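I'd like to ask some things about the structure below.
Complex shown without one protein chain; remaining protein chains in place.
== subunit A ==
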């Protein structure tokens, strides 16, 4: 017996009668009885009735729960949450707790990472709606991605097409000359359909190309469009500008024999080409520049049947942002409590730091890690606010979770029979952890 459980027994001689104890308990008992215990019973019964609550339907609401695609996928989404979020939060918490022992500004770091715990999930949801905005010039996530990716992706001319004529045609996304170009003849490639924002600032007025040295092909790729409809189609007119940075290839017998990039005035020169060759602007010229990830989109990550969409991953990341600080602080406290002797002894025996970490630190931390992990499982099972706020209405079916579906079914659609079944289902999911808590408490008390 610990001292804690001995004490109440010792004062029994002096303590008040049982009636006083029950009196102290009364307000809490009434509130818990009416608002928590009675609803559990009510929900069990209500889940056996139909939507209006008049017809007894047995377990058919539970059949709908597992048989209907909407609710089934809702449950599957929750499973993904349970698989992903607790592991990530616990591992990050461990990493942060370990790394903060290393830096001088640990207190500041902990405050920053822990801060999201204080704010509402509603506010966190708004914060991440802003982070995940699709346009790279508004959403910071895509701004970072496109900036990182920009050296690797060329500035393209999406939707560009050749000026309609017999000389040029589109093939598999590329623009090619219909007849092989002859050396000595300037190759004119007029392009239309370029949007103002895709026009590079470096573009200069288009110019006829100087003949290529050594008998190659030379020509001009330009934007064959004059404001006000002036100018002649297929001819380089005064205000028309060249299209810089365009890749041009010479193709003979299906093989690329030379390639060049257009200058600021749109001219190019393909040297070392003997005889006529097809001139091609490969399709890479016309793909849109990388614009980031559609964070809140319904696109599946794996096969669609597996039910994991990008939007779910994005919301899980927001969840990790909120909870990593919780894990870090608990684990850091656990780290601080590890006896130094055991670690020193292992080091003297020649264990490497990694071995010490893996064989001693982590096992000694395991009770804390389990607490964090289990708390996160319970939180992921109950997750509601973040999904409701972050997922745009049109994508909510792909992001839906049990707690949200329960609210939606019960209060937006008005089927409180199915809603009660969902609530009971949620209760059943957390039941193992309830039993775990009771066991742990009894073990600690005895």
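A few notes on this one:
Simple rule for what comes next: a contact is a pair of C-beta atoms (placed from the backbone, for glycine too) under 8 Å apart; a residue touches a chain by one contact, two chains touch by 3 or more; residues count from 1.
We take it that contacts and distances are computed from a predicted model.
Comparing "Quaternary amine transport ATP-binding protein", "Carbohydrate ABC transporter permease", "PilN domain-containing protein" or "L,D-transpeptidase" against the UniProt entry of the hidden chain yields the protein name "Carbohydrate ABC transporter permease". When the whole complex is considered, the residue among A:48, A:279, A:293 or A:423 that touches the unshown chain is A:423. Interface note for the absent chain: among A:119, A:210 or A:256, the touching residue is A:119. Touch with the chain omitted from the figure is made, among A:57, A:106 or A:207, by A:106.
From the options A:32, A:87 or A:288, the residue with contact to the unseen chain in the full assembly is A:32.
Listed for subunit A, the residues touching the missing chain in the whole complex are 4, 7-12, 14-16, 18-22, 24-25, 27-29, 31-32, 34-40, 42-43, 46, 96, 98-104, 106-123, 126-131, 137-140, 143, 321, 324, 326, 329-330, 332-333, 335-336, 338, 340, 343, 353-354, 356-357, 360-361, 368, 371-372, 375, 378, 381-382, 384-385, 388-389, 392-393, 403, 406-407, 410-411, 416, 419-420, 422-424, 426-427, 430, 433-434, 437-438, 441-442, 444.
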